[in-house]
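Of the protein chains in this complex, one is absent; all others appear in place.
Moving on to chain A:
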Amino acid sequence: MRFRAKIVDLACLNHFSRIINTIAKLAKTCILRLTVCKLYFILSDKVANGGASMWCELSQGNFFDEFQMEGVAAEHNEIYLELMPENLSRALKTSQSAKAVKIKLTNKHCPCLRVAVELPSLSSSSRIVTHDIPVGVIPRRMWNDFREPSVPDFDVSIYLPVLKTMKSVVERMKNLSNFIVIEANLNGEMNLKIETDLVSVTTHFKDLGNPPWASEDGCQSSAQGRDLESMAEACIDIKKLQQLLAGQQVNPTKALCNIVRKRIVHFILLQEEVSLQYFIPAIA
């Protein structure tokens, strides 16, 4: 089991760091899955995570100049590691002017991801900073716990409003309530609602648009007698929503959510090189 990778381009490094920062905001501990072509950051929906789960997928070719991976076995050419993304975020934070960043899986006293940053210096040799991030190796028999979640059978799918706006609305609402109701319909309308003993606040968004999902029989799901105006709602933990929005440092190309009435809200944020899915269960 071997892994070595190198980033030389500053823009790629910057982008990669921002993705890690986003992940760090969503999960204290998560799984890093390495395959020949992709990296995945996975948070499974265990009770410990408050039921929220995450699936983030990156194409390694978009970030790394060198990427060599040898999995646990030839027919299972993958590596699953458990780590704290905050550590990776910190390691990359001060490397923004680096000449190169190398990441390597090592096992000195314990398995670690060693991030070696080569920094420019006025002297003849570069400065090297190494960060040894402790990781846990996930055995093959547990890999099934971390499969890609399927898209739920949603009632409504809708594009999100401009994330910056949504973020500032949710942040203010967070001061008033621990839960937020997110509801939307197939007419491009979404409401964010909070309700407490003293106050209820609703923010209305319209003309958001609904993404076209091809259903199995080939028809658009918006047909077949669905009431366009009827709202599907779910009440979720506002902190989780706020964390998701706070982590977005760049506007994704596509941002949408799928609501399963009273069950779960599935957020999808897509960019060219990376996709992030975040599932927040509804509070009963």
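As a working rule, contacts are C-beta pairs under 8 Å (C-beta built on N, C-alpha and C of every residue); 3 or more make two chains touch, one makes a residue touch a chain; residues count from 1.
Rule of thumb we're sticking to: contacts and distances are computed from a predicted model.
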item	value
Omitted chain, identified by the protein name its UniProt record gives, among "ER membrane protein complex subunit 4", "Cell cycle checkpoint control protein RAD9A", "AP-3 complex subunit mu-1-like" or "Translation initiation factor eIF2B subunit beta"	"Cell cycle checkpoint control protein RAD9A"
Contact partner of the left-out chain, one of A:T130, A:T196 or A:N251	A:T130
Listed residues A:A91, A:L208 or A:C257, member touching the removed chain	A:A91
For chain A, residues in touch with the removed chain	87, 90-91, 94, 109-110, 121-125, 127-134
